[in-house]
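A single protein chain has been omitted from the complex, and every remaining protein chain is retained in its original position.
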Amino acid sequence: MKWRAAILAAGVCGWLVSAAGQQPQQNFDNVKIQVTPVQKNIYMLFGAGGNVTVQVGKDGVLLIDTEFEPLVPKLMAEIKKLSDGPIQYIINTHVHGDHVGGNDAFYKLIPKNPQLPLNIIAHANVLNRLTAPGPNGAPGTSTAEHPGFPEDEYDTPYKDFYYNGEPIFIYHEPNAHTDGDSVILFRGSDVVTTGDIFTPDSYPFIDIARGGSVKGEIDALDHILELTVPADHQEGGTYVIPGHGRVCDEADVVEFRDMVVIVKDRVQDLIKKGKTLDQVKASKPTEDYDTEYGANGADRFVEAVYKSLSGK
Amino acid sequence: MKIFKQIGIAGLLVLTSVPGYSEIDFTGSWTPLFHEDYPERFPGPELGDYMGIPVNAAGRLRGDSYDADRISMVSQYECRPHGSDYNMRGSANLRISRDLDPVTQAPVAFHTFIGFQSAQRTIWLDGRPHPPEYADHSWAGFSTGVWDGNMLNITTTHLKEYYIRRNGVPRSDQAVVTEHWTRHGNYLTVIVVINDPVFLTEPLVRSENWIYDPGQEILPSNCEPAPEVPNPPGVITPHHLPGTNPFLHEVADWYGIPYDAVRGGAETMRPEYRKVMGKPEHVPEKCERYCDCGKDAGACNLH
Partner (left out) sequence: MRRILFAILIVGAVPALTFAQGGRGGGRGGPPPQGKAGAPVDLSGYWVSPIFEDYRWRMFTPLKGDAASVPINDAARKIVDAWDPAKDEAAGEQCKAYGAAGIMRVPGRLHITWQDDNTLKIETDAGTQTRLFHFTGQAPKEGEPSWQGYSAAKWEVTALPGGPAGVGLGMLPRQGTKSRTLDVVTTQLRPGYLRKNGVPYGANTTLTEYYDHWSEPSGQEWFTVTTVVTDPEYLAIPFVTTTDFKKEPDGSKFNPRPCTAR
């Protein structure tokens, strides 16, 4: 039985890694975890995968996303420098491996305390996809095999609770980056964590296969803009922790949203003129954004927008 | 012991009296002089005018796509200050103050305050490092300065994306801006060098002058964003689709300039470009726009 579990685990890991579009078997030995204070109770950690949000306070520690599994010991070491308190919450913004990959490892590392149980929260579609049958007909996995899976799931428009002295809102953003995206607002600290809906250093990865769409992506960005309030002359105020990249604020989200809208409009115009996907790509609708967001991701982005709009 | 005491006291006095070079004091109130590019800097640049900018194809397309309606329809644009590099084009009056170390009296920082949108910036002189790559960016960026004789050399990183010119030619958030400030009597000369790997093929160098104006008062600028015009149905961000901007030939026709020159690019900025540049499509008989801009040191009016 052990060998079967090992194969399944390897399959799920491989699936999770490939779902994120990352190279398998990445060497994490030289990855250093960078820590930056964001605002009040909130810190941002990043290493090789998605950004990790850490909220600390008198109640304990809350994490958003968990990076890749091999980095968990290093993440824990940095978190311990910020707080000795127990980790009571993990929230996953979406299903991709560079954001949920460390869940199991965190679950194993965190001391069990019946009075202070660990709550791992995500939208229901995240757990659905994690436990769904894998590629090539491999059977789905269970939470018994992966205790780090987010069993505290929600399927309402939002979920809220109070922790470390502030209200926390978890908003579901339907069919954006994926169909299980959550955006989290720390109302007291005035910080928003967006997951991969917002990635200021790269084109958004609209995961059509997992329910993503360009309309949902734009709607989600618009919702983030409703949550953010700049402090003075369009700067500061609500800080935004993106899925990848630097700490941002509302003005940065606007630039990103505008880019997505403009590229969408260009692709839409070409579809109206009857262009095929290859013809749309050849016309380079992202040409003026490629250096900023990375030419490597341009085709994937354009393809996702095309499929989103054309239904093909 | 007495002789050692005497020498020690004398030595102390010599050490504290070693003559040192002082630094320029930039503090005070300054008014920008608009004796160069007045129409562009104050009323605003013409659409499609990329002259004098070593812009690449990406920057041109961004400029061609730009629709100024964005500032009205996207409320988050309404109260933006300029980036600190653009501010030094002289968009508004300037006040410079400085912090001194209380013990050594050495300058620790200069602070600038520009009237437009109350833009503030700190230029650190104490040798502190710039923030890491993943720190947040701001309109002012993070600036440090180092003296070289009578010139202050400033390096600014961590800028938010903004414009090189207010007709949509962008400056990315990956740019590093260096400035060189010097003062000659009542003139402050500021040289701004923009290194932008995203939109420029080589550094853009612009230099402006300010005149000392101790009598000026800069009031705070209050701005509250509000929806000003309704968006047309389906329009989130106004822009021109590629190849559809109808305004790009205006500046060439108004001023009798070859269209290729209007499109900018490093090759158009060398003296030898005059040998290869094309002919303008239309040359007015005489000046029809901004002809008296700045006359008698006054305003810059279209007619």
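Chains: A and B, in written order; residue numbering restarts at 1 for each.
The working rule: a residue touches a chain if its C-beta (ideal position, glycine included) is under 8 Å from a C-beta of that chain, and two chains touch if they have at least 3 such contacts.
The shown structure was predicted, so the numbers you read here are calculated from the model rather than taken from an experiment.
One chain is not depicted; across the entire complex it touches B. Checked against the full complex, the one of B:Ser75, B:Gln174 or B:Asn209 touching the unshown chain is B:Asn209.
In the full complex, chain B touches the omitted chain through residues 2-3, 5-7, 9-11, 13-14, 16-24, 33-39, 51-54, 148-151, 153, 155, 178, 180, 182, 184, 187, 189, 191, 193, 195, 203-209, 211, 255-257, 261, 266, 268-274, 283-288, 290-297, 300.
The working rule: only the chains that are shown with their structure count from here on.
Interface of chain A with chain B (complex): residues 34, 36, 44, 46, 218, 222, 225, 230, 233-236, 239, 245-252, 254-255, 257-258, 261-262, 265-266, 269, 283, 285, 287-292.
The touching residues of chain B, counted against chain A in their complex, run 57-59, 61-62, 65, 70, 74, 76-77, 79-81, 117-119, 132-139, 160-161, 172-174, 197-199, 223, 225, 236-237, 239, 241-242.
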